[in-house]
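Following this message is one structure expressed as structure tokens.
For this view, one protein chain was removed and the others were kept in their places.
For clarity, chains are labelled A, B and C in written order, and residue numbers in each chain start from 1.
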Amino acid sequence: MHFASDNTAPVPPQVLEALIEANHGYAMPYGTELAMTEVRDQLRQIFEAPEAEIYLVATGTAANALALACLCPPWATIYCHPEAHIEEDECAAPEFYTGGAKLTLVEGDHGKIAPGALEQALAFTGRAGVHNVQKGALSLTNTTEAGTVYTPGEVATLIGIAHAHGLPVHMDGARFANALVTAGCTPAELTWKAGVDVLCLGGTKNGLMGVEAVILFDPARAWEFELRRKRGGHLFSKHRYLSAQMAAWLNDDLWLKLAERANTAARRLSDGIAALPGAHLVHPTQANSVFAAWPREGHRRAQEAGAQYYLWPMDQSLEGPGDAPLSARLVCSWCTTEEDVDSFLALISG
Amino acid sequence: MHFASDNTAPVPPQVLEALIEANHGYAMPYGTELAMTEVRDQLRQIFEAPEAEIYLVATGTAANALALACLCPPWATIYCHPEAHIEEDECAAPEFYTGGAKLTLVEGDHGKIAPGALEQALAFTGRAGVHNVQKGALSLTNTTEAGTVYTPGEVATLIGIAHAHGLPVHMDGARFANALVTAGCTPAELTWKAGVDVLCLGGTKNGLMGVEAVILFDPARAWEFELRRKRGGHLFSKHRYLSAQMAAWLNDDLWLKLAERANTAARRLSDGIAALPGAHLVHPTQANSVFAAWPREGHRRAQEAGAQYYLWPMDQSLEGPGDAPLSARLVCSWCTTEEDVDSFLALISG
Amino acid sequence: MHFASDNTAPVPPQVLEALIEANHGYAMPYGTELAMTEVRDQLRQIFEAPEAEIYLVATGTAANALALACLCPPWATIYCHPEAHIEEDECAAPEFYTGGAKLTLVEGDHGKIAPGALEQALAFTGRAGVHNVQKGALSLTNTTEAGTVYTPGEVATLIGIAHAHGLPVHMDGARFANALVTAGCTPAELTWKAGVDVLCLGGTKNGLMGVEAVILFDPARAWEFELRRKRGGHLFSKHRYLSAQMAAWLNDDLWLKLAERANTAARRLSDGIAALPGAHLVHPTQANSVFAAWPREGHRRAQEAGAQYYLWPMDQSLEGPGDAPLSARLVCSWCTTEEDVDSFLALISG
Partner (left out) sequence: MHFASDNTAPVPPQVLEALIEANHGYAMPYGTELAMTEVRDQLRQIFEAPEAEIYLVATGTAANALALACLCPPWATIYCHPEAHIEEDECAAPEFYTGGAKLTLVEGDHGKIAPGALEQALAFTGRAGVHNVQKGALSLTNTTEAGTVYTPGEVATLIGIAHAHGLPVHMDGARFANALVTAGCTPAELTWKAGVDVLCLGGTKNGLMGVEAVILFDPARAWEFELRRKRGGHLFSKHRYLSAQMAAWLNDDLWLKLAERANTAARRLSDGIAALPGAHLVHPTQANSVFAAWPREGHRRAQEAGAQYYLWPMDQSLEGPGDAPLSARLVCSWCTTEEDVDSFLALISG
């Protein structure tokens, strides 16, 4: 019963087999190997973007920070949700890679930026000219940190506002596959057709060992990205081990199947909790994470039985009298089973 | 006949098996997994350094730049050889990670810093007080970029000079294992006993997919390193896939055996070339790289037969009349065979 | 009737005379001139801080950013009020000089950080270890951007909270003299005795051409400050023209007399407005700025007559029906006269 994060899961056999396969003989380094050409072709086809330039890195923080540094100059600000990974979980990597840009936090329910709040933030930025930071870039996260999914229409609305102010747009897609299977649209519709300039397509949380694809729909900044990647220490010499994983993940829609499994498990978990007496969902369950609250006793039983997950926010306590509901985050992965879910539900329902 | 680099080789079966083994079930993320504890214990024992703090990253550039950023403030300079990887091959990653420090190039034959030149450079630095950059850190590469090996005594001499000026010392050990088997001393003797503060122990060029250990012999800067690593995007969530590789590599002296094989192949290749008419060594062959010159005709035959290696320096041409010797770099890896070497020698000897 | 800012005023005759006096003959450069020794002695005596190290720069942004860079590492955050100059008016200079630190905005009425909000912000920071930015420094502005003044007790309370978390403290004293004459305490009581580590003592807004003193009460970071200042391009070769101005400003309490004049003018203006029908103060007037609202008609008359000041917030409009009060910021300087104030009051009262 591991619901702590999707980064504690193993990788599926197809990925391991691809690594074994890739390990034969010599291969050219630094992304010049054949497998990278395959990955590039796959992603261009999947995203209907024949001009896109595509690069692999090994962590989501690297992908986001490098992409943002290409979009936002040091004297500008990046608009993001207060719970965005780039604000909360990257130890100021965007500030480091951009050379000292700011992040402007734009509120909205359930992890999504509210259009009105974005308008307001943009109206406020740079009103005193050179004394203020300038408008830099918009960063959207899909799936959001609250486990919700922006629809193509919602993405397009926010980007419409950003474009009216001349802003480029970054999408943190650490859980993009999970969003996509929920949105039920094409990859293109959820990204460049809605105005996204750069997508960080996460593989690590969805079945890879540590591989993320950065997709520059506009190739104009490709060479800059390559230089920033190298300079950040994110260009792999034995790059074949990244591209082989990514190719296997894209093959036969494996990435979507893995995401579908995680989402399905989360839905089952969410439905089960929502039906418990004294329980409720904190955010709608739209991808592979469940944010829900249930009575303290249920938490005690789960944790005694070794279930792994985080109280969310983290500063709640299992100790104390009464049975008020405590809220938690439960993340399902491609390898979460129905049994995992049902055992957990049995535990917390008492 | 691949002698282009040691980063084009595959990984040995033990490493692949360790990955397969590591892929069972859930594992804690970010270096808190059990395998990392094992790696830490192994390296502390191997280096006789029970206090050392140890971190894994995936590229040598990341290892070097993060380590140097912990040692050298933005207003100081790092002393290194003009051919050092940090100067030549990292697209100013040290400058980026330090926040704008300088590199001061210190000459010396065969890739090694000359003690007199280091003395001179140090005497020159900071003579105008606040107007100049200050003395920052010494960076040594062992095995050097010229394929030569500093002995423990040579390391200690250079570090003695550095310490007299209060400088901390970084060792770029991308090919440390190759140096160690040549030096015939203990890992401790070649590092902290000779004064090294931080070693970047390279696994990637010697049999891993992309894993480097940063060993902080003085743990005082460990927390800073952790923050810089995260902020640089170099902390892996599914960290088990790094630590499992590293553990397998250290087990049963695999890392030394792999290096020994590469060095042996290089020695055979070096001896063979040196015996050819019209050929000579450019640098003494002390590890797994051979820098040698031989007549142009031999190069032509080798390249027509598909042998892969670089003319070194790169701006020489195979075209042209006459048969003057051209110099080249040939790098052997753990999987270079006697047959590879002998076939190559046969080709170039005509 | 210039109330736009205190940076549009000329300098008093004493400062000009000091410049003329300083212009005789040759002088040593870079702060080694005699006048800087005098300044250092003056400030050490005034602040009862014989160990303090003191440096001059020419702009408040430079003073703040350099000081903060000495206190806060790149992976940490600076706590400040949302209206603080370092957040609102310096185009991310602190982010630039620190190498990418963050600013955490801590609310509070009338430009002052609320202790409870500071506690809360500190409790939130760094709860996820290496994934978050760390606690960096507290920055207080006195006189605040709202024209209010922290008492020594209020300063000590906030710094007590900061110190409990191990934070160093910066004070932006662009209008420190104005705060001091209001607080009626000693300079030491309002700074180091209350826990301030570094004071940026502003001269420019209070009678100098462009001179700010950075006072490091703890000299441990003095050399770092000197290097950062030089590296930032803020070390003046003909430094005598800064030190001569500063010395004249400190002589015979000129700095306090100038601040007293500005504060007195602001009080007269504030009292006058507060007494108008339909008018009210937005913030209590405690130094040389008045934040007040009065009917639109009064604004129209004032601006037609050429009075210079800003509607505050700036996005209000003089146009439109009705006579609802509009709020404004009025800043008095050392050379604001009673006539200026009374003419203005006459205009807006109609």
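Operating definition for what follows: a contact is a pair of C-beta atoms (placed from the backbone, for glycine too) under 8 Å apart; a residue touches a chain by one contact, two chains touch by 3 or more.
This is a predicted model, so every value here is computed, not measured.
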Let's see if you follow the contact definition: name the visible chains touching the chain that is missing.
A, B, C
The listed residue (B:90, B:145 or B:189) that touches the chain absent from the view is B:90
Which candidate, A:34, A:117, A:156 or A:227, sits in contact with the chain we can't see?
A:227
Given that one chain is not shown, which residue among C:92, C:180, C:199 or C:332 touches it?
C:92
Among A:10, A:60, A:99 or A:173, exactly one should touch the missing chain; which is it?
A:99
Hidden partner sits against chain B at residues 74-75, 77, 88-92, 95-96, 98-103, 123, 127-128, 130-133, 314-315
Residues of chain C in contact with the chain not shown:
2, 5, 7-11, 16, 19-20, 23-29, 57-63, 65-66, 90-93, 96-97, 204-205, 209-210, 227, 230-238, 241, 308
Hey, which chain A residues sit against the chain that's not shown?
30, 73-75, 99, 130-131, 134, 224, 226-231, 235
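Keep in mind that, in the parts below, only the chains that are shown with their structure count from here on.
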Spelling it out: a chain qualifies if it touches chain B and also touches chain C; which chains qualify?
A
Per the C-alpha means, the centres of chain B and chain C lie apart by a whole-Å value of 51
Just curious, how far off is chain C from chain A if you go by their C-alpha centres, in Å?
42
Which chain A residues sit where two or more other chains touch them?
90-92, 96
